[in-house]
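Pasting a structure below so you can have a look.
Note that one protein chain is taken out, while the other chains of the complex remain in position.
For subunit A:
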């Protein structure tokens, strides 16, 4: 049996490779040789310039390397901080002449006691000097962060002080300000104030040597919130102190005591105490610009690849050119796999090349592949559905814009929110930043995209047949065909296709409902992606607006996912048009959705439900601790009842006509939205 299966797989692989070789020769044969040579030459020159630039540090990540020279004692801990920042170059203190050989000098002056040394930082009084000082301060912050992260005792390294203050829920959250904001309270800050409504959490982040970054913002009198600041002077001199020490040729900053907006955080101080939170409008996130720009480079070739692939698929349909292929022993899946393989190979090669140039690793390549697959899958569906090259152009442009946005926009928030992980490109940014990625994060970021790509190919394959490929059916009819072809007959008097595969092993009466449930379950990745996208988009809005809109949007997306194939089944005569059949397929659809929805519990793995909007979107799988078993069982089964009822409602409309279906869908959406509001209220 295993041998037979192996032989079958080998035969299919040979067929796929044959088609792939032919597709590759066709694709390259369709381009004039001179044009091809010119393109290769251009790419070689461009790649050479970029590669040489990358190697010599004149382009890419190295544009800000060795910009400022800093005079520092090599024995000083500040020397390590300077070494760790590419923009800074350390110069031995004895060789440092401010304004001549260095832009900034760091001196440590140790008093008579055993206390820590006072640190004096002097910068040239020019814009470059100010920039050097700012860069130095960032370097020290980053160095501190690395030291704290390396500590074996994480609790000691990142102590957390929680101050509870009860305030009314209201505008303080909506306008993005944080409860306990350092600028107003001068003390504790809120790590995730949007969630806690009154609980102010302060990440002290002090290791007992120095104050932290909060002091920079508060400007005066801080250090009190630094937990165990202890004997250390947690802050820096204030503005007056700076002015008092100003020299003719530069500015002096004192790192030993007091506060000031130009304070230098000391070595060993945690930089984890950033208090900014809320919506993007109120925070200044640390956008990883360099990594983002390089990550974007991975997306650019996908657009060209999609264009070429879409044209190739549509050419098969033009003048029925591909009809003879359908008469060969190859299955549509083998034909499509063969046609797609060269483009996947090119995507892998190009992605690996880009990764090599920009410094990405295998993670970058593995993360980009699902994006490439989704580009190809969406283009394939578009090319199968499109009736002309004009329509295909519209489709490929839409695919390019949507997928590029989906991949790139969330990645901007890489260092801000776990929502960013809905894009596989975020993994690339992580990879380029040298940050570790957990298996859960990888699966969360790539899983939905990869599954969506597979399902899109499945959708397109449903209409990769003579009846749909070579006819001028409207896109909507082809879409319904593609869904209906995956269904099995339900009810009396409808035609029953011979069952194949797993369906053949099921009892005859179970095949129809099982197919409905399975097809509904297959929509989950799309529902998930759509809901994540809604969360990402609505994340920027005030919560008073975003939550109600989100609840309705989610209800609508889920109701469409549960019912559109039911409508296709009735329209294409797969289901008998009776209320009994409608309710049966509606319940099956609801069950399929309920079971598949549980897979979304993965959102907990990456902390998405810590966000308010995330909890609203995926509330059914989060925050149920502390409830009674009865209530827990009720909460567990309530979604099943909801999905069954609303899907049946839509199905009853769908079995009549399109207008009734739309009306029933709207009613089902309202019921579902009301349920969502109830759940969110219950969860608090």
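The working rule: a residue touches a chain if its C-beta (ideal position, glycine included) is under 8 Å from a C-beta of that chain, and two chains touch if they have at least 3 such contacts; residues count from 1.
The working rule: contacts and distances are computed from a predicted model.
Colleague: For the complex's missing chain, which UniProt name, "ABC transporter ATP-binding protein", "Formylmethanofuran dehydrogenase subunit B", "tRNA CCA-pyrophosphorylase" or "ChsH2 C-terminal OB-fold domain-containing protein"?
Modeller: Missing chain, per its UniProt entry: "ABC transporter ATP-binding protein".
Colleague: Which of these touches the unseen chain: A:66, A:323 or A:435?
Modeller: A:323
Colleague: Of A:467, A:579 or A:657, which sits in contact with the chain we cannot see?
Modeller: Result: among the candidates, A:467 touches the missing chain.
Colleague: By the contact definition given up top, give the residues of subunit A that touch the hidden chain.
Modeller: 11, 14-15, 18-19, 22, 26, 29-30, 318-321, 323-331, 465-467, 495, 497-498
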